[in-house]
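Okay, structure first, notes after.
Shown here: the complex without one of its protein chains, the others still in place.
Let's turn to chain A:
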Amino acid sequence: MKVIQARRERQDKISKLMGDYLLKGYKMLGECCDVCGTILLQDKQKKNYCVSCQELDSDVDKDNPALNAQAALSQVRERQLAAQSTAPSQAPEMNEGPSSSQASVSVPLPRPEHCEGAAAGGRALLPPPAVPSPSPPAPTPTLAPTRPPVIPQTAGLQPVLQEAEEAILTKLRWATNQLQSSASLESSIQLCSLIASCANSLRSLKELSQ
């Protein structure tokens, strides 16, 4: 139904464009375009012109991933969804904990604006958050950070690091408490991964302060 609707709208658009050209002085020929079957127009310089091929986006090309970023993206998403439901997920590399399949759906879906650049450049660009977010399915970074860690002056660094450490330890404690009282497998797995990432962050903080 949507296809019929889309086709009708496209035909309406074609008719409107052709009407505009006719009013501008183009000539309507008796031939049709070989590619799409639309009636050809001829301008005053005797050049033939097909409205749908040269102006509107093609009906068919928009589904070709080689020509369209959106199509490529939808193809990637489809593949990811298919892969996640069967194989273990491409979890973050710091996840040495129990194999978390559906839990850490922390594979962030690539966003289109990033992927446009990805199609051009080829690098994924999700910067890692400095502090892991408090929500249980922690969207921890999986891919390599682009930003090289900036090393501010040592004087200003210490209080910041201390604050970070405290926050992480608080979270660690909370997660441990939760883990002891948790009854479901899913939440336990998630809490374990949270603890693991907290530990990792603490390690990085210690490295920074040295």
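FYI, a residue touches a chain if its C-beta (ideal position, glycine included) is under 8 Å from a C-beta of that chain, and two chains touch if they have at least 3 such contacts; residues count from 1.
In the analysis below, contacts and distances are computed from a predicted model.
Of the candidates "Ribosomal RNA-processing protein 40", "Response regulatory domain-containing protein", "Phospholipid-transporting ATPase" or "Bardet-Biedl syndrome 10", the chain left out of this view carries the UniProt protein name "Bardet-Biedl syndrome 10".
If you put the hidden chain back, the residue from A:A6, A:C32, A:L157 or A:A199 that touches it is A:C32.
Counting over the whole complex, chain A has residues 11-12, 14-16, 18-20, 22-23, 25-32, 37-39 touching the chain that is not drawn.
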